[in-house]
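All protein chains but one are shown at their positions in the complex.
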Amino acid sequence: MSTVIVGLFDGVETAARAGRALKGLSLPGGSVTTISAVPLPDGAVVTDPTPVRFPRIVIAGWFVGAAAGLGLTLATYMLYPLVTGGKTIVSVPPTLIITYEVAMLGALLGTLFGGGREMGLLRFPPKVIHDPRIHDGKIALCARVEGDEQARRTIEAMREAGGTEVRAEEGEL
Amino acid sequence: MKHTWAMAIDLDRCTGCGACVVACNAENNIPVIGEAEAGKNRLMHWIRVNRYWEGEYPEAQAVYLPIPCMQCERAPCELVCPVYATYHNEDGLNAMVYNRCIGTRYCANNCPYSVRVFNWYDYKWEKPLDEQLSPDLTVRSRGVMEKCTFCIQRIRRAKETAAEEGREIRDGEVVPACVQTCPPGALLFGDLADPHSEITRKLKDPRRFRLMEHLGTEPRVVYLKRQKGAGR
Partner (left out) sequence: MSTEAPRADDHHLAQTDETALFERLSRSNLVTTWKWYLGVAAAGAVLLWGVIVFLYMAMVGMGVTGYNKPVFWGLYEASLVFWIGLSHSGTLISAILRLTHATWRAPVLRGAEAMTAFTLMVGGIIPIIHLGRNWRVYYALPYPSSRELWPNMRSPLMWDAMAITTYLIGSLTFLYVGMIPDLALLRDKSAGGRRKFYSALSLGFRGTHAQWRRYHVASTLFAILIIPIAVSVHSIVSWDFAMAKVPGWHSTIFAPYFVVGAIFSGIAGVVIVMAILRKAFRLERVLTPLHFDNLGKLLCTMTLLWGYFYFTEFLTVWYNRNPEEWEVFSSYAGPYLPLFLTMIVCNFVIPFPMLCLKRVRRSVFLILVPACSIVIGMYAERLLIVIPSLARRNDPFIWANYFPTWVEFSVMAGAAAMFVLLYMLFAKFFPIMAISDIKERLFHTSDRTFGGTTVESIAQVEGEEEAHA
């Protein structure tokens, strides 16, 4: 639970002005972000310093799926081996097909869960910072601050840049 | 001893009488489906006698081709069953497991000889016809595939008897119903693994051919080409 200063801005220009001002205040990195109804290009108002990491989980999911598919196919061949159509017990082409399908499933699930986790979804913290007015074309600029001095200077900077409804809220950013 | 069951069908002798079909139906609890269903192409015969016409009237000649299950060495039907309801057993026969079948009918589609038949209904034997049912094999439920098994119940019985008596199966001891019944003796059954069996000798005949051999199914049923002409 931290103190977050939230300000509403009418457009990208004003929000960007505020963003530049906040950069000058040297708040701890990663604590300034926007909440918007449409994605803003990185660097338009704020930049995201943390790299997107979950694609590794996708690749890991692919390999886990491939192993599962391979294991499943080999197990069904060998646990109760039956000759069918004169083919070998361990038939390679069907193995490749099943392995591929389960691998893709693994990658899909990796994207779903890895991406979901990194987006912070499915966590419902008790108080989270949000403003439904973003759906009316506003951009909410949020800055996590420590201490009253930082809070005061942040509120001032936002108001100067043209922000409306600048207030301090307690919650998770 | 490992067996290689095979059947030889001498087309010189086949008269197209259809006794093999009747015998098979009686032996294997195959239902009589009635005229209406037969008109819808749903005959349940495990062995059928194909009739082809040669020539034009008045010299038209019928050619008969009895077709049981070929028990293919590389059976295309076994490959496509998703639940292993049909597989190749130790005797080299294509085994059908009725209670495993879920009725996808892919095996029937993949059989180029169209020897597989499907139970479209739960067929009933009204009393007292139910007394004709053989206890050696089941009555199949609706939704299940079935086909000629080379009378596997007779093969099993012969194996049991031979094992009890502590000997090998003698040539001619296993006789499927169709082979047993064929009046002109066109059908012959035996063990190709036995070098002295009648079928091994018979299949040295240069008239031998197999049906649709180009498909690579390697059938166990070998035909002997018809050589005698019209009016024999």
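Should a chain be cited, it is by its letter among A and B, assigned in written order, with residues numbered from 1 in that chain.
Convention: a contact is a pair of C-beta atoms (placed from the backbone, for glycine too) under 8 Å apart; a residue touches a chain by one contact, two chains touch by 3 or more.
Values in this document were obtained by computation on a predicted structure and should not be read as measured data.
Here the missing chain is touched by one residue of B:Arg51, B:Arg167, B:Arg201 or B:Lys225, and it is B:Arg51.
Counting over the whole complex, chain A has residues 10-13, 16, 33-48, 50, 52, 54-55, 58, 69, 72-73, 75-77, 79-80, 82, 84-85, 87, 91, 94-95, 97-98, 100-102, 104-105, 107-109, 111-112, 115-116, 118-124, 128-130, 132, 134-137, 142, 173 touching the chain that is not drawn.
Residue positions on chain B in contact with the hidden chain: 37, 40-43, 48, 50-52, 65, 67, 76, 79-84, 100-106, 108-114, 116-122, 141-145, 212, 215, 217, in rising order.
Please note the rule applied: only the chains that are shown with their structure count from here on.
With centres set at the average Cα position, the gap from chain A to chain B is 65 Å.
Taken together, the chain B residues at the contact with chain A in this complex read 73-79, 81, 84, 86-88, 218.
Residues 80, 82-87 of chain A are the ones touching chain B in the complex.
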